[in-house]
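Let me begin by handing over the structure; questions about it come next.
Shown here: the complex without one of its protein chains, the others still in place.
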Amino acid sequence: MTTKTAPPTPAKAPGENRLRRTFSALGAAQAYIGLVLILAVGIATKGDIFLNETNLTNAVGAFASRGILAVGVTLVILTGGIDLSVGSLLGIASMTAAMMLSKHSLEPWQIVPICMVVGAFFGFLNGAGTAWLRIQSFVMTLAMLSVVRGLDRQVSDNVSVGTQIAGPDGKLTPQAEAFQLFGTPGHNLFDRIYYPVLAFIVVCVVFHLILTKTRFGRHVYAVGGNPTAARLSGVNVTAITIAVFTLSGMLAGFAGPIDAAYSASADPQAGQSYELDAIAAAVIGGASLAGGKGTIAGTFVGALILTLLDNVLGLNAVSDNWQLVIKGLIVVVAVVLQRPDLFKFFRGGSRS
Amino acid sequence: MTTKTAPPTPAKAPGENRLRRTFSALGAAQAYIGLVLILAVGIATKGDIFLNETNLTNAVGAFASRGILAVGVTLVILTGGIDLSVGSLLGIASMTAAMMLSKHSLEPWQIVPICMVVGAFFGFLNGAGTAWLRIQSFVMTLAMLSVVRGLDRQVSDNVSVGTQIAGPDGKLTPQAEAFQLFGTPGHNLFDRIYYPVLAFIVVCVVFHLILTKTRFGRHVYAVGGNPTAARLSGVNVTAITIAVFTLSGMLAGFAGPIDAAYSASADPQAGQSYELDAIAAAVIGGASLAGGKGTIAGTFVGALILTLLDNVLGLNAVSDNWQLVIKGLIVVVAVVLQRPDLFKFFRGGSRS
Amino acid sequence: MTVLTMRAIGKSFPGVRALDGVSLTVAEGEVVALLGENGAGKSTLMNILAGVFKDYEGEIEIGGRVAHIHSPKDARRHGIAMIHQELNLVPELSIADNIFLGRERAILDRKAMEARTAELLRGLGLDLSPRRLIKQCKIAERQLIEVAKALSQNVRVLVMDEPTSALADAEVQRLYAVIRDLTGRGVAVIYISHRLEELEEIADRVVVLRDGTYVGERSEVDRDELIQMMVGRPLGEMFPRADGGGSGVELLKVEGLSVPGEPGSGRTPLREVSLSVRAGEIVGVAGLMGAGRSELLEAIFGVHRPAAGSMSLGGRPYRPRSPKGAIRRGVALVAEDRKAQSLVLGNTIAFNASLPSLGRLLRLGTVDAKREQAAVERQVNELRVKAPGTRFTVGNLSGGNQQKVVLAKWLLTSPSLILMDEPTRGIDVGAKAEIHALMSSLAAGGKGVLVASSELPELLAMCDRILVLCEGRITAEFSRGEHPTQEAILEAAMARQKVTTL
Partner (left out) sequence: ASKAPGPSTSADGGEKKKFVVGYSQSNNAEPYRAQLNLQLQHFMKKYPDIELLPIADAKQSSATQVSQVQNFVTQKVDALIVSPTEPAPLTAAVEQACQAKIPVIVLDRTVNTDCYTAFIGGDNVLIGKKAGEEAVKLLPDGGNVVELRGIMSNQPQIDRDKGFREAIAANPKIKIIADREGKWLKEQATPIMQQWLAQHEKIDLVYGHNDPMALGAYLAAQAAGKAEQIKFIGIDGLAIPDGGIRAVQLGQLSATFIYPTGAEEAAETVNKILHGQEVEKKQVLGTTQVTKDNAAELYKKYDLSGQG
């Protein structure tokens, strides 16, 4: 018996493998079908109005701050948690930015780090509650949503704070002028690269690299995919959990000034219900709320689907009520189209 | 071997077992500590105003329709899903009720079943999308939230429909009079048992019994705990999934008329963001969003915590901004207090 | 030279004293086997060594110095690696990612990781791409990947908790070669297994635990004596099946059954499988890893949709569209992977055991808790599940006891045909004998038993007939009367069709 050393069965037949690789590449392409569909509808119905640099920049720009939130939320979702507080964190960060600008005349490059620290601080609390006190992240971040919104409203006295601050000469102060770059609609940076869009893309690229190329990224997937295995492999599950919530908060803080600049003011209600958009982008992009599954590329596509869908419906002057209906339907269609194994319901008990 | 029948270790040592039973009873009692805390604060600060039948009825009555949603959401959460559409379903059901009453002068006992069917229909679609198309329930029900809200607004033409319909004599029609019983604040049924509260309690009891005493209930827990094992044990996972969403929709339909009667009108926006309250009640009550864990009793306690907390803060005339802050903090404290193993972070690797 | 000393180790869980004053020493280059009944505390002892538990009683010394091990990281720092009883891999990550999990460089060096992974896999005879996702790997492959993961570290002490429970002989032999190579380099190995013949082959010393206490140790493996030590009483014949059975009417007939594989899932396709099981007969299914044994049992149980072929059960056509339909016809499947396929780990023993048979425990439409309790308790006691009660959480049971709960669950449905996929995986010798006795008595009671097992001696001793699968095809059939040898079965199991290899 010990003499027979022929490998029992080749675990991989080359032909089969090639087939599989093709399939999985197709699967990846499939993720974009929903987006392509929406682009196609946009082009078919509104040709050049839709497929126009300004229109696309505007559409993505309006969603950029939510898109940035979605990246942070994706991190949290990957570990199997959820972050409902990002909308509130964006709100308090945008308020912080507007106040720093109006009360203390800080420069934008000072404001952004401060806002990120503010967001990261509350994010850290989320992580600590989840990891140390082991509160379900849904409850922890829902509580944080409430607490931070209360603080936001309290510091602002429920009044919105404008960012277009005029100096004694009636013109915008240099700080306010510079701050506008962060997001005033239509503003250009590097000739037609609009800061919010740029920031969103950069955030996506950075976090894509972090997730795919670094140890931290592997650990994030491991914590969400199998926390026990992660722990037994020496992954510091607590630290990773705290880190993703902190990063999510930090990104919300980063998105705050963008939101404030976009509206030229920080509203005490700013960011309300953004968390739903952010989570939706991640989940439409294929992230699983069970954890361990999802990519930044997917979230990016999910965000584009949401914002371009809005744009296409708006350009076609669909009534607001029907927009709600059609939007829901198309999201379902887009998600279904992304699934390669669509019509094989429940074939074979999956082993996971 | 077959002769020695003494089991190696008795499967149950009586003394040990008693100990464990006591322990688990204590664990159960612990679940109420958060609630007790809030009651204590209420009594300490506002004594008889708080601990007053009318006040308590009012407080619970205001939350009753959301409490009923929470029961349905608990079912869905137990199977490992989530239902974000319940707020919209409540909205369309309340609109249905108001229209049936105002346009067709139907009797309340005809209206309620119709509303339940309407809710169950959309709930069924949620289930079908989740089970058959295998769309993540978060996406499916988020899309449904949007679609149903759009329909609701469309059928109502964006105008709220009143339920206090006066006949030619200037008095309420008999149907409208009867409809008021469903929830007009302060109304009594059976001398001081207020219908919304009664309905909420009855729904809780019925679904508690269904979950604990029936095969269906066991299957719900099995599907949430391990869908593969459930399927291989002969559970029709698809059917259970569809059933819980349908029941959740049906309960939202049932809550619709209560909400309409409470507000004496169906607003096209009615129920908006109720889903968060409903999910929060379930999760504060111990339901795990991972599925397989949770009870109706817990959800009931969670609902009471939320509503009495609001009530106590309101009675104490805490400013609203601080209310948001304090509410968030207390929810965290209440949830933490419910955990018996609070300070033993990560002690002992659980086998799961 | 002694590398590891564990002194007076104790550990309690709520309501369970799992370990009490156990000591253990291991020398360099030595293979020490841990033996004991299910729930004796073997895994707990080793988990303490691997840093799974934060607190415990007693002291650990490594290389002569006291080691404070309270986390997996501590354990790794002291050169301890462990292959856990339950597979611990992240399904969505690749093989390479899993092997290096927790030890990556801050910026991943994919190339180096994949090269090293490929090398490790080759050493274990696995020809898999390092980029393959774990969820696409078969159970046996996963187990070998766990081995590779442990080997990839620079270890002084390697703990293997039932590393072979999912492996067939060929892979087991390869594992032995690896272990010998390691011990040659001075690595100490602690090896847990319920397969006594393995201990004979690989262990230098056997340490026996019973009920969380140290019983004794032997350098010479004498099976009867070891059994006596671990069970506390002598055990009769290992495989008690007498000749007989197989004379009944045909119970299950499968003809030309084909099931397509699924791209990406690593499932073996079945090709035109025909077989029959008569009432009172025990039929074995042998084959190498990935031969399609589990697939076959699952197909009969209605888990997969067959593309072609027909089945009949008890003379009537049998076309189960789901496990539910199969169960209704009196078929039961003890699935291969208890954790993933059989148990709701977070729930109680009673909940799990009664799940498929709730239909007969109903009274007025509700579950009759008293009858449920009684039925489950009887079955669980019969199988000698070591647990404080039927309300104990299944996830906190020892591996073998979990397996017993799975058996109890299916016996409660009183099946007429029971399909068993590796039914004695992780089961101690005593309980194994009981399960064998149980199979015999089921057969004697006119039931049919179809059992897939990687342990050929078990099949040879128990079965009236043995079918051999290779790449989803039946390549041979032996009846008890033919007195088949292991070699003959293995040869059939490797009778690959040349055409399919490319």
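Lettered A, B and C in written order, each chain numbered from 1.
Simple rule for what comes next: a residue touches a chain if its C-beta (ideal position, glycine included) is under 8 Å from a C-beta of that chain, and two chains touch if they have at least 3 such contacts.
Predicted, not measured: the structure shown is a model, and the values here were computed from it.
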The one of B:Thr130, B:Ser146, B:Ser248 or B:Ser263 in touch with the missing chain is B:Ser263
Residue touching the undisplayed chain, where the options are B:Asn58, B:Thr173 or B:Thr214: B:Asn58
Of the residues A:Thr74, A:Thr184 or A:Ser233, I need the one that contacts the missing chain. A:Thr184
If you put the missing chain back, which residues of chain B would it touch? 49, 52, 54-55, 58-59, 62-63, 65, 153, 156, 158-160, 162-164, 184-186, 259, 262-265, 267-269, 310-311, 314-315, 317-321, 323
Extract the touching residues of chain A with respect to the undisplayed chain. 49, 52, 54-55, 58-59, 62, 102, 153, 157-162, 166, 184-187, 259, 262-265, 267-270, 310-311, 314-315, 317, 320
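Going forward, only the chains that are shown with their structure count from here on.
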Farthest from chain B in C-alpha centre terms, which chain would that be? C
Taking each chain's centre as the mean position of its Cα atoms, how many Å separate chain B from chain C? 42
Euclidean distance of C-alpha centroids - chain A vs chain B, Å: 30
Hunt down the residues of chain B that sit against at least two other chains at once, touch-wise. 228, 231-232, 346, 349-350, 352
The positions of chain C in contact with two or more other chains are 52, 303, 340-341
What residues on chain B touch chain A, complex-wise? 80, 82, 84, 129, 131-136, 138-140, 142-151, 153-154, 158, 228, 231-232, 237-238, 273, 276, 279-280, 283-284, 288-290, 320-329, 331-332, 335-336, 339, 342, 345-346, 349-350, 352
So, in the complex, the side of chain A touching chain C is made of residues 1-2, 4, 6-15, 17, 19-20, 23-24, 213-219, 221-222, 225-226, 228-236, 292-293, 347-352
Complex contact set, residues of chain C against chain B: 13-15, 37, 39, 47, 52-55, 86, 211, 231-233, 235-236, 301, 303, 322-324, 326-328, 333, 335, 340-347, 351, 354-356, 358-359, 362, 365-367, 377, 380-381, 384-391, 395-397, 409, 430, 433-434, 437
